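My structure is below; once you've seen it, I'll send some questions.
Omission of a single protein chain aside, the complex is shown with its protein chains in their original locations.
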Amino acid sequence: MAFLTSEDILFHFFAAAIVVSALLVVFVSNPIYSALFLALTMSILSIFFFMLHAPFVAVAQLTVYAGAVMVLFIMVVMLFDLKREHEEVVKFSPVMIAKVTSAALLCGFLIGVGWLGVNATQVNAATVLAPQVEAKDLDKSHGIPVMGPVNPDEDLTAAEEANFVDSKDQVKKEAALEKVEIKLPPDEFGSTASLSKKLFSKYVFAFEAVSLLLLVAIVGSVALAKSKGGTHHVSR
Amino acid sequence: MFGRVTLWIGTKEMGSGLLEFAINALKIVIVFVAIVSTVPLLVWVERRGSAFMQNRLGPNRVGPLGLLQLLADAIKFIFKEEFIPDHADKVLYFMAPGLALLPAALTFAAVPFSSPVTIMGHTINMQIADINVGIIYIFAVASLAVYGVLTAGWSSGNKYSLIGALRACSQMISYEIAMGLSLIGVLIMYQSFSLNDMIASQIGGFNFNWHGVHHAFKYLPAWGIFYQPLSFILFVTCGFAETNRMPFDLPEGEAELVGGYHTEYGGFKFNMFFMGEYGHMITSSALITTLFFGGYALPLISPEQVAAFWIDHGAGLAGPLHLSIADVSSLMTTLTHLAVFGLKTGFWLFFYVWVRWTLPRFRYDQLMDLGWKTLLPWSLVNLALTATVIFFARVS
Amino acid sequence: MSPELLIAVLLLSPLVGFLINGLLAKQNNKSAVRAGIIGTLASGISFLCAAILFSTLLGLNGEERHLHVFYFNWLEVGKFKADMAFLVDPISAVMIMIITGVGSLIHLYSVGYMGHDPKPAKFFSYLNLFLFNMLVLVLGDNLLLMFVGWEGVGLCSYLLIGFWFEDPAKAAAGMKAFITNRIGDAGFLLGLFMIFVTFGSVQFQELAKMTFTPEVANLGPITLATLFLFIGATGKSAQIPLYIWLPDAMAGPTPVSALIHAATMVTAGIYMIVRLNFLFVAAPTTMGVIAVVGAATAFFAASIGLLQNDIKKILAYSTVSQLGYMFLGVGVGAFGAGFFHLMTHAFFKALMFLGAGSVIHGMHEEQDVRKMGGLAKKMPITYFTFLCGWLAIIGTPLFSGFFSKDEILWNAYSSPLGSHALWVVGVLTAGMTAFYMTRLMALTFWGESRVAPTVKVHESPLVMTIPLMALAFLSVVGGWVGIPHILTGGHIPNIFEGWLDSSVKTIEGAGSAGEEWMTMVVSVTVAGASAYAAYFLYVKRPKLVSELPKKFKMAYNLIYNKYFIDEIYQWTLVKPLIQLSRGLWAYLDVRVIDRTTYLVSDIVKGTGDNLKLMINGNVQQYALYILFGVIASLAFVFAR
Partner (left out) sequence: MSQDSLQAFLHVGINHYLVLSGILFSIGVLGVLTRKNAIVILMSIELMLNAVNLDFVAFSRYGNNIDGQAMVFFVMTIAAAEASVGLAIAVAVFKRFKEVNISKFENLKG
């Protein structure tokens, strides 16, 4: 077994880069730099998605976030022309200390949960087992609209399926849990075809709902942008 | 992509990993240099072409046919004084040209420019990275091109630059949508995001199934343009807008905005914008070729037939090159395809020049109207039409 | 047309009229004619529907003679159930004919009477609303729906009495009517509750089908319930002790007095008792109370009426007295007779009120009879029609009042529930009625004119006299549907009695034909004698009249001041109540309740003032609070 794979090295390199970039988003006083660093953060995030075998999500991330959302942000900031307005990012006051402390506390908790609270074996087993039960339940009892042919078991490889033939039997299931070793899915995992099949069958309602939401958001932002702005005076 | 470039450290297998790494690095360098060196050539074509169309001579003094004029220009760019405007944001001002060039170079990574070559047991893809979502990858990276434009326009501290940048930006975003939508029909046709798959589907003759009846046209290649003519027109139009080329070069309309977002740029930094624009042109032409004109493949002739041809006729090369006949065949096939690819792409690059000196410039509101009110609806029509036809063709 | 549609139109037509006139008051107030046409049309359509319904009923026989329409389930709470359903049977059919018929005539009359009023649209909209509510009261197939109408007519009565509310006295009169009615309404509600608790239903037809065991009937629930309902009836129908509002109600416009306070609303109590006759019959105690109260009211009010000088007040006391008659009738079990008198009274009393209105109109708002006299020549049509009404009310044979009053008196005499004493009181009352009515005629129309020379008396316009003539005709012939058997020897059937037969359980009197002749002759004689006495006193010897008060000073003062009833109520009920309320307000309310609430509010406010510092408008600080919550829950999960 190799000590480290190239993937590990890339991960640590990009992890350091993304954390620095994200911190700069918050701590740089010029909003344009903030926005550019956020764009950088999102681009690096898409690299992580590539590494996690989610190429389609990665390019979508790049297109939607870096290519559209952040451009929008930058355009707005540029239109406001706030480049010379430097705000004090950290000024020492009890409230500020409380804010920083609680954010740090949250960070600590989240790291704790991420590092200690989740066992890769559990995740693998739980999510591998779950679709067998859930997908059937969802498709049949809750009447989620199904457009195309859905095979609930398609997420399972044959080998894994063999492990859990009798998954209804609780005892056997637990025994199987102990035996299962972390097994990453094959390279085909995360292909656009399987993803779109999910999106247009199990999640078709959510998909349509979200598209409606987008339409509403478009209309809303056009209406807002056309307005003269504000409804009352600031009392200073 | 990264998972596959596995780099083992501290093991015996390090060697083979390194070789793969080295080949990839070499490919990257070669492709980059090729693109960069194509740019001066294009400039020459542009200037000679315009001169031809306007019935004058163009650059013809330096070197044969004026070809060395390009070298002179390049040297001039490099040695010009670096100049920073007073109100500029210095960091971004320097960064912007790089941001403009980077996506142009990155997009080409997904384009397969020839068939794979197998030499001495090693198969080398003639493509920097075979990404299975290639086409979307290209779009995603191309969409990052706005950053160069925006930062350049804003950091110059000049209102003409800023307005030019905002214009360019909204133009690119608007046409990106129409462009992406126009391609969905093509994607439905090919049922893949991978450019290699698309080229593979375009090999052979034009044929289709309709209600179970197979129709074949022997003398027409199975190119995308014959299946998706509307999509082709839309895509090419959007391509012009995306590259800020002539009928749509509003962002740098000199009558209104001096020089657009790169007004304040000169010397090498300007050169980088220049290269970025031409890089986009090259990628765009390569995409048109790949999507609609069969890519590197010869029309109606499959790569296997080409390989067979070289096995028959390339035996003479095996000796001097110290290679087996199969290797020679593979190499020659690749080179043939490379030439085909170069010809097709070259034609579309010439087309860009042709159009530039033929059509007048649009007005800005006309440009936006065209993008949103004409191209977008038509690409939706194309999508709906394709989906319907394919649905009924499949059903039966 | 189906009954559903007919009844819907019948009910909704006045409501629509109310809405049109009420919502477009600004436009319609400009012209009394415009508002009047809308109002009259609304009630006219209603009358048309009522007539069709009535004729439909005529086509049915016996037990089938009723129409029951169900619209929707109005409310259902536990076992309590009330439908939006209406019942047209002989009783309610007669009522709707009276309400819409007399109502339409009065609407028409009002077009002339309210011609110079600044807000006629308001007047007509109220009038239409009243019609709607009255129809609901009459047609409702359950007690609750009836109660809705009951309250609705009370409201309209209040609004119309106080129609000229700019005058404080008139506004006060409206409030007096409303508050007095509230007392009765409370009784009605209690009765309703008792009936529901006892029988589990408030639907008339269901109630009618029930058989009452003697335990339930004689003592306890039914008696109590009917007594409570009777309290409601005394409020609405102005009986002792709650009659005091009716004379004051004359503050309203005269058509209102005619429609609401003579012909229709005040008879709601009678109608209710007739409607629930099966219940009242089962409670003899209540019947006795009703008869005695009715007789007492009749006598008492008639005696007050003897010396009143305001033309409308005289008619008001006459109304109270006549209502007493009706209660006497139903109290002795003669529901048919009481109901018959209700109908004839509606005709002639409406006629007399309208006539009085015509007089007032012609005299330019003069109501004091002492300033009239000799109007017969100047207002011939009014005089002639009023004469018909006078003949009817004093019981001149062959006029409508004669038949109905005579039937009541005969039943009081002969019924097992009646007694001779009641009959004697009735006859005396009839005498007094003849006296004060003749006095009214004499002072108003006959004798010398005492009209102030500045007043130019004129006859009313045609739009007012046509309703008068129509009502005069009805006053004359209206009684012919109920001719007693002995007069004709049974050749002409008593149509009215037969009509009600299916839905009313009348207690038959026992008496010979001779006795019946006797009672008839006695009452006619007494009435005739009294009428002549009045004629003699007020026309032949007017001087004698001024001497009478001196001779019987005490009695005169007592009667002239209406037995000081209003003052007694004022001292015994109103003043103590006000004092008690004052005391409660000053001590309990201010010192105890207010202080407690202030303390609570101070605590809340103090807490809020301190917590307010957290809510400083800074969104980021709010986000920080959210974060605190997240961290706390994370810590909780970890600690567990």
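Each chain carries a letter (A, B and C) given by its place in the written order, and its residues are counted from 1.
Throughout what follows, a contact is a pair of C-beta atoms (placed from the backbone, for glycine too) under 8 Å apart; a residue touches a chain by one contact, two chains touch by 3 or more.
Predicted model only: the values in this text are computed from it and were never measured.
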### Summary
Among the displayed chains, the hidden one touches A, C
### Message
In the complete complex, the non-displayed chain touches which residues of chain A?
### Response
3-5, 7-8, 11-12, 15, 18-19, 22-23, 25-26, 31, 34-35, 38, 41-42, 45, 48-49, 52-54, 56-57, 60-61, 64-65, 68-69, 72-73, 76-77, 79-80, 82, 87, 89-90, 96, 99-100, 102-104, 106-107, 110-111, 113-115, 118, 120, 123-124, 126-128, 130-131, 155, 160, 182-185, 189-190, 194-195, 198-199, 202-203, 206-207, 210-211, 213-214, 216-218, 220-222, 224-225, 227-230, 232, 234-236
## Note on the structure
Contact residues on chain C toward the hidden chain run 611-612, 614-620, 623-624, 627
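Convention: only the chains that are shown with their structure count from here on.
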### Summary
Here the gap between chain A and chain C, centre to centre from mean Cα coordinates and rounded to Å, is 78
### Query
How many angstrom lie between the CA centroids of chain B and chain C, rounded to a whole number?
97
### Task
Could you pull out which chain B residues touch chain A in their complex?
1-3, 5-11, 17, 89, 92, 131-133, 136-137, 139-141, 143-144, 146-147, 150-151, 154, 162, 165-166, 169, 173, 176, 193
### Message
Quick check on the complex: what are the chain C residues that touch chain A?
### Response
620-621, 624, 627-628, 630-631, 634-635, 638
### Message
Show me the residue ranges of chain A that touch chain B in the complex, using the header's touch definition.
### Response
2-7, 9-10, 32, 36, 39, 43, 46-47, 50-51, 53, 55-56, 59-60, 62-63, 66-68, 71, 74-75, 78-79, 83, 187, 191-192
